[in-house]
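What follows is a single structure, written as structure tokens, with notes after it.
Only one protein chain is missing from this complex, and each of the others stays in its spot.
Right after this comes subunit A.
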Amino acid sequence: MSDATSATTADRAREAELGPLARFLKATELDIRMLGMLGALVLIWTVLHFLSGGLFLTPRNLWNLSVQTSSVAIMATGMVLVIVLRNIDLSVGSMEGFVGMVMGVLQAQILIRVFGFSLGEPWIWVIALGCGILTGLIIGALHGFIIAYLEVPAFIVTLGGLLIWRGAAWWVTSGQTVAPLDATFQLMGGGPMGSIGAGWSWAVAVAGCLGVAFLMLNGRSQRKRFRFPLRPVWAEVLLGGVACAAILGAVWVANSYPWPVGIVRRYAEARGVEVPEGGLFIAHGIAIPVLMAVAVGIVMTFVTNRTRFGRYVFAIGGNPEAANLAGINTRWVTMKVFMIMGVLVAISAAISSARLNAATNALGTLDELLVIAAAVIGGTSLAGGAGTIIGAMLGALLMQSLQSGMVLLGIDSPLQNIVVGAVLVIAVWLDTVYRKRV
């Protein structure tokens, strides 16, 4: 009791010396970095919107942006852990290609020809995805084992992996593209069918808002248990309100993007529905790959913030020797991080091959750079020990916004690369400046 009261008074005393902005930040416990990133995103979106003559901030473009971001965003969450641990994974793009090929060949050829599944059978996608995830897990475990137990630097192991898995992806079919993929598997790529529609999207939004409310109330009751100082109520309401508004707004955008006329007509014909005069408005709603990315983001945030494993990853990144002396099995933690990375790569491979409706040996080429850039722009320190999942996902969104914005503007790809490269360097420089000041 006396501890808590003295803490509160000390905090109060310090609070009186702060300016209004600092006081606002303290009350809301917001992170300036995160605000800066959101600000950069808003700025980029606004500029692109004007330059493209009003094409960028449309439901159609934003919906596509969300689908395009999901694959890199999923891998970026794993890369955060890898980099926090003072390692790097250069092989994710090649692994994505290899795992994509494995899943493609499995569903389009092996399961049909060898195991006698008939086309379109519902188990096909489950088996393909399951085997893909297992492949990713095994490759990640192999990388992790060599890095943690044989003590070969991660840079070298995954540089080798970059070459090996790209080569292996070619070997699966001697370079031939596998297409088309299983109809159910394809849903992971988005598109009109691979979206959950307006009704379910609103349901997800409501669940999300309830989740936000639950987390805030739970946090308060936990701190009350020990009589720790609480966030002011206005700050809680403001934060919760903003979070809920963002969720509802995103779903509203996804629900404002209708199916194309042709698909609506075919859909109506197939069900014998009359298409009315002005056309039928069927909303896409949230795309399945986006839903998967959000789910991965939630799980990974939970893992990093609320589990022992997550705590150990950060402690090792901060001081590997101290973590070892504290009795943490640092090698096993390292190996697990690479295993998680492998699983996430497999999920991304499923999404990107489903989106292409084909498995090619070039799938995911250069993705390692986008993934690392997303994590780093999102505030993951290459020195280790610092980074957030949400930051990396926002970083992925930022990179993808730039890229698709430039496509929208008709900028050709060499210049796109120049811009993306420059943005990466500038973003990290700004971050360095920021870190020095705080």
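By our rule, a residue touches a chain if its C-beta (ideal position, glycine included) is under 8 Å from a C-beta of that chain, and two chains touch if they have at least 3 such contacts; residues count from 1.
In the analysis below, contacts and distances are computed from a predicted model.
K.L.:
Leaving aside the chains on screen, match the unshown one to its UniProt name from "Secreted protein", "succinate dehydrogenase", "Fe-S cluster assembly protein SufD" or "ABC transporter ATP-binding protein".
P.N.:
Going by UniProt, the chain not displayed is called "ABC transporter ATP-binding protein".
K.L.:
Who touches the missing chain here, A:Ile138, A:Leu217 or A:Ala322?
P.N.:
Only one of A:Ile138, A:Leu217 or A:Ala322 touches the chain omitted from view, namely A:Ala322.
K.L.:
So one chain is hidden, and I want to know which residue out of A:Phe228, A:Phe281 or A:Trp429 touches that hidden chain in the complete assembly.
P.N.:
Result: among the candidates, A:Phe228 touches the missing chain.
K.L.:
Out of A:Gly208, A:Gly385 or A:Gly405, which is the one that touches the chain we can't see?
P.N.:
A:Gly385
K.L.:
For the chain not shown, which residue from A:Phe185, A:Phe314 or A:Phe338 touches it across the whole complex?
P.N.:
A:Phe314
K.L.:
Under the stated touch rule, tell me which residues of subunit A contact the chain that is not displayed.
P.N.:
Counting only subunit A, the missing chain is touched by 3-4, 6-7, 10-11, 222-223, 225-226, 228, 302, 305-308, 311, 314-319, 321-329, 385-386.
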